[in-house]
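All protein chains but one are shown in place.
Chain IDs A and B follow the sequence of writing; residue 1 opens each chain.
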Amino acid sequence: MAAQTPPHTPPGRQLWFGGDHNPEQWPEETLAEDVDLMRRAGVTLATVGVFAWSRLEPREGEYDFAWLDRVLDRLHGAGVQVALATPTASPPPWFSLAHPDALPVNADGVRLTHGSRDTYDVCSPDYRRASVRIVRALAERYAHHPALALWHVHNEYGTWTYSEHGARAFRDWLRRRHDTLDALNRAWTTEFWGQRYGAWDEVLPPRATQYLANPAHVLDFRRFLSDEMLDHFLDQRDVLRTASPDVPVTTNLAFGDWVPVDPWRWAEHVDLVSVDDYPDRSGAGGDEQTAFAGDLARSWADRVPGGGRPWLLMEQAAGVVHEKGVVRPKAPGEIARHSLSHVARGSRGAMFFQWRASRGGAEQWYSGMVPHAGPDSRIFREVCELGDVLGRIAETAGADVVADAAVTWDPESWWAMNATRLPSDRVDYLEAVRQVHRVLWRSGRTVDFVRPDREPPRVPLLVVPSLYLLSERDAERLARYTERGGTLVVTYLSGVADPTGTVRTGGYPGMLRDLLGVRVEEFHPMAEGEKAGMDVGMVREEVTLWSERVHLEGAETVAPYAGGELDGLPAVTRRRYGAGEAWYVSAHLNDRGLGRVFTEAIGQGPFPEEGLDVVRRVGPEGAWVFLTNHGHRALRIDPARLGLGAGAVDLVSKTSAEGLMLPGGGVAVLRGHPVDN
Amino acid sequence: MAAQTPPHTPPGRQLWFGGDHNPEQWPEETLAEDVDLMRRAGVTLATVGVFAWSRLEPREGEYDFAWLDRVLDRLHGAGVQVALATPTASPPPWFSLAHPDALPVNADGVRLTHGSRDTYDVCSPDYRRASVRIVRALAERYAHHPALALWHVHNEYGTWTYSEHGARAFRDWLRRRHDTLDALNRAWTTEFWGQRYGAWDEVLPPRATQYLANPAHVLDFRRFLSDEMLDHFLDQRDVLRTASPDVPVTTNLAFGDWVPVDPWRWAEHVDLVSVDDYPDRSGAGGDEQTAFAGDLARSWADRVPGGGRPWLLMEQAAGVVHEKGVVRPKAPGEIARHSLSHVARGSRGAMFFQWRASRGGAEQWYSGMVPHAGPDSRIFREVCELGDVLGRIAETAGADVVADAAVTWDPESWWAMNATRLPSDRVDYLEAVRQVHRVLWRSGRTVDFVRPDREPPRVPLLVVPSLYLLSERDAERLARYTERGGTLVVTYLSGVADPTGTVRTGGYPGMLRDLLGVRVEEFHPMAEGEKAGMDVGMVREEVTLWSERVHLEGAETVAPYAGGELDGLPAVTRRRYGAGEAWYVSAHLNDRGLGRVFTEAIGQGPFPEEGLDVVRRVGPEGAWVFLTNHGHRALRIDPARLGLGAGAVDLVSKTSAEGLMLPGGGVAVLRGHPVDN
Partner (left out) sequence: MAAQTPPHTPPGRQLWFGGDHNPEQWPEETLAEDVDLMRRAGVTLATVGVFAWSRLEPREGEYDFAWLDRVLDRLHGAGVQVALATPTASPPPWFSLAHPDALPVNADGVRLTHGSRDTYDVCSPDYRRASVRIVRALAERYAHHPALALWHVHNEYGTWTYSEHGARAFRDWLRRRHDTLDALNRAWTTEFWGQRYGAWDEVLPPRATQYLANPAHVLDFRRFLSDEMLDHFLDQRDVLRTASPDVPVTTNLAFGDWVPVDPWRWAEHVDLVSVDDYPDRSGAGGDEQTAFAGDLARSWADRVPGGGRPWLLMEQAAGVVHEKGVVRPKAPGEIARHSLSHVARGSRGAMFFQWRASRGGAEQWYSGMVPHAGPDSRIFREVCELGDVLGRIAETAGADVVADAAVTWDPESWWAMNATRLPSDRVDYLEAVRQVHRVLWRSGRTVDFVRPDREPPRVPLLVVPSLYLLSERDAERLARYTERGGTLVVTYLSGVADPTGTVRTGGYPGMLRDLLGVRVEEFHPMAEGEKAGMDVGMVREEVTLWSERVHLEGAETVAPYAGGELDGLPAVTRRRYGAGEAWYVSAHLNDRGLGRVFTEAIGQGPFPEEGLDVVRRVGPEGAWVFLTNHGHRALRIDPARLGLGAGAVDLVSKTSAEGLMLPGGGVAVLRGHPVDN
């Protein structure tokens, strides 16, 4: 499974636009209307066949490709390219009936049944074989179809299983990871509660047990699932590569704490990183989530050792936001704004789930580019406008994003912090990272995410929020970054454990004590509603959720706690380290407070205008600035301040960028020549 | 299973009074006291043997009827009639031990065990056979017992099962419903997520699966359970009819969203519709629920094609209301008031669970007509008073209820709206119907509920709240009602899907677009705490929970949205249609707002006095008006305004009705001659 430089990238100066297209759910005549409407909307790519296994192979070994031939031919005829999916995320009912042991088993030992999607046990040999078989059949038939632009493997990998197949595969994986049982016993601290294993066969998935599970056991199981699914992906990728060496292969990554997939590692094995993004809040919360997802996806794609990958927003909701049980329509302009936010961050286009809202099935109330109301609708009109805009800005495809700051993002720390019985069950890794991103983004900075096991980029600021797991080597990497002149800001709960999840004793934050010049003696997590203060200069900021008893061992206090048991003790500290500075934030602050810390550390952000999202791009042929006004007020744009010389134009409005007024909710893409500012 | 005209009705001018009687739980000598107390209370009917299987058949094939003989003889001797129950709702422990596969299985595949009641798998052939056997034995012994007045089959049908027996029966039912697998695949939109079935054997109950279930699958399973249970009932009914053709057969229907029973269909197969009513709120909330349950039960009984059935309140709590985990005593007078509310609405009496509060068992803290404290108690004194009142108003039995308005009630829409992932998980079908009933009831109107697949009654107002499922034929029925001069008021989420649950595209509310003259483009469900407004004339009413983007296509705006994204767009619309009017209410309003809409549509209700419940009855021999004062203030009653001529009398107080002051909490039943008002 060694990473390879991808042989294929999507065609250069093009932005894909389209969505999941499922004509098999509709009467034959709908396809003709679909193609007409796609033309009207400027659709360039349709994702076809995502769950179509039971249609493609209605009985074992009997294939029906005729309908799919018609779909591909028709789309091709209309100039629409196809991302052809392998349908392995939904094995057919006949398969589950014939192979009940290929169904997933939950932690209680309940074998799930057919009746939804994702009813597969990724560790089942029968399922693995059947997956390769249907992929081979697809590859044989369509590898050279002129519509084919992309292979889309599976869908949103993420189904857990605790089956016997899973147990066997888990043991094999553990042997590879730990080599000896003694090493596993050490890594998992199995002496605690007498869990010491004497033979490999004794090791099980973390199934239902009497009381608390061993967190190291759970963490390794999650890592195992990621690798096992990756293995399933690679089987398919290899078949597809062999059949069509020039067609890139991707799989759409989902994002959520239930997804046992490590995108850093997966990115190494796809030709194109594609992601699904479903913000769960509307309004400002959704804007932030969108920018976060775009920066994350770009970073996954960029930071592949040996060479970055292109990336693509493969799914987003066409017309709605699913917000806590309420499906809210997107506000006028939001479809374009969210799409452009991704394209600004490097997405090779804007794809949707789905082309046409379904009439039936579990997601019959999810949205479509063509909604239930049909093309005579606000949604479809906005879709057409977006298609138009994407055409106008296609030249930006492939240009590099210019980042101002870096933030570590580590799925393994996230998983580890999902364990029960941490010092506080109110600490949320994802929210900690999101908050850092949000605060930087609101000050006009563009953030690169970095994996802790690789060299960070050469940006002036590197923030390390709550990086629970940290290896010695990665800690050294942070020291080197600082030594060379970077400003490092580490927040609470970082570095407390090694990669097995074993706590580093002697004082927190473990490996980082020396670099930061502090020793944390005790945690003081705070209950809901509890508050303390912290003084930054003359201003008191609010502390909630988390605080710590910090001893200075080389650092100086930037901001002390104010009030409460820790009154006067260090809350935020700073230490000169080589040419740089290492900051430690021991408390959980609100957005304003954290923003103050960043300002103290590296000064104000470049574009603190409320709601203005600025992303700068550079390529061999020029420079672009994507501007998205998430606010309600119109903003006057000054190209010079954005680093563009005279003569810049806005590709969206096709007017000069000088004196441009960007209305609330509006988007602009300025093209110009970079000047030194 | 064709509906038949029932051969039997309960004896005409009589109101049954009594409750579940379980002398088997008590020492032998208690029976003598029971009979004495029943005489004191005026009890006329005792329900006997509801769960007595393990007592009647202590070992397979060995019967012990001696104790039951004594009970029936004793009751008969005291002039108390008997509703003799079949005990099939609780199979004996020996049966479950011998037939473990006759125990229900939950969606996770867990086979439940003996240890409560309802531990049967209604699809198990062994259970079906054993049910018929014990019923036959009972019928043979008691068919001609002089105490026998009613057969009471089973108890509160409603136990789900996902067993293999269930899977087989479900497939048989699906074949009958859909005929071909292609039709099923279409009805369920199985192309979505690749759920297409290739053979009947692949179809399973909607057991635990990996992700969202298919809502059409779940809906059909619920319909199947209703039919399967009905089948179990019919087996018993046929045995009982054969043995005693003159004794009516009933089963007590429960009410709750866990109950997979369609009362419209069941009513066609019983001789008497009987219901259990347990309001879950005390005070005003309980009064509303009681009136709602009574109107619903009467409607189930009345609307049987080919001829209405009598109905009976078979169970209510004797002395308490179970309100969110707190068992509250009924307020003084509430026992009579709730009972009379049902009798006013046509119930052939007032029955209770139970005669004597149990000392042990799962419901040992439930109430009885004879409470734990014994007969020297407020409860028992109120029970005796009620017995007295019922005797005085027996002449009303069988007289028709005069309704002022009709409201659709559709269990299948209810079930469909219990699906996950609707546009809002805050929409509650039952509450929508209850609200319409409540608002009409508070304005003094008596409501008939109607099933959407039958002709509505000739009343001036027909309200259709959130009727999610709607067939083309039923939509035409609503159009005809309007065309002929009716006022139709349809509320949001109506008509959006066909009976399979498939969304009708082109704009909501689907089949009703033309009739209502509107097209809804998008839903705007609202989160908890979110509010908008709607202007009716000069008054602003509050909108919460739900709103819609409505386009006028023939209708005119009665009330526009005020504030929010929909400001100025139509919220309530009206269209002339033939001799009538079709109104559409696209927003969720509070009670006052909805009342305003009804007033705009058809004028004020006849008796808007706070807390006064008025039900008019007419029969060949006269007219009656039931008055229940749920409020605290005394009200002066004017018989003329109630449509009665001079000389009316109050049967309860045995005084003239002229100038009658009805105290807070009081009841009156006026008899007089109807005049034209």
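Heads up, the rule we're going with is that contacts are C-beta pairs under 8 Å (C-beta built on N, C-alpha and C of every residue); 3 or more make two chains touch, one makes a residue touch a chain.
All values reported here derive from a predicted model rather than from experimental measurement.
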Sole residue of B:Ala78, B:Leu112, B:Ala137 or B:Ala284 that reaches the chain not shown, by the stated touch rule: B:Leu112
Candidates A:Leu68, A:Val122, A:Ala216 or A:Val490 - the one touching the absent chain: A:Ala216
Absent-chain contact - pick from A:Arg519, A:Arg596 or A:Arg671: A:Arg519
Touch with the omitted chain, as defined above, among B:Ser90, B:Ser413 or B:Asn629: B:Ser90
Chain B residues that touch the omitted chain in the full complex: 22, 24-25, 51-55, 58-59, 87, 90-94, 96-97, 104, 106, 108, 110-119, 159, 319, 323-329, 331, 357-366, 371-374, 377-379
Residue numbers in chain A that touch the chain omitted from display: 108-109, 188-199, 201-204, 206-217, 420-426, 500-508, 519-527, 549, 565
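Just so it is clear, only the chains that are shown with their structure count from here on.
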Distance between the centres, which are taken as Cα means, of chain B and chain A, whole angstrom: 50
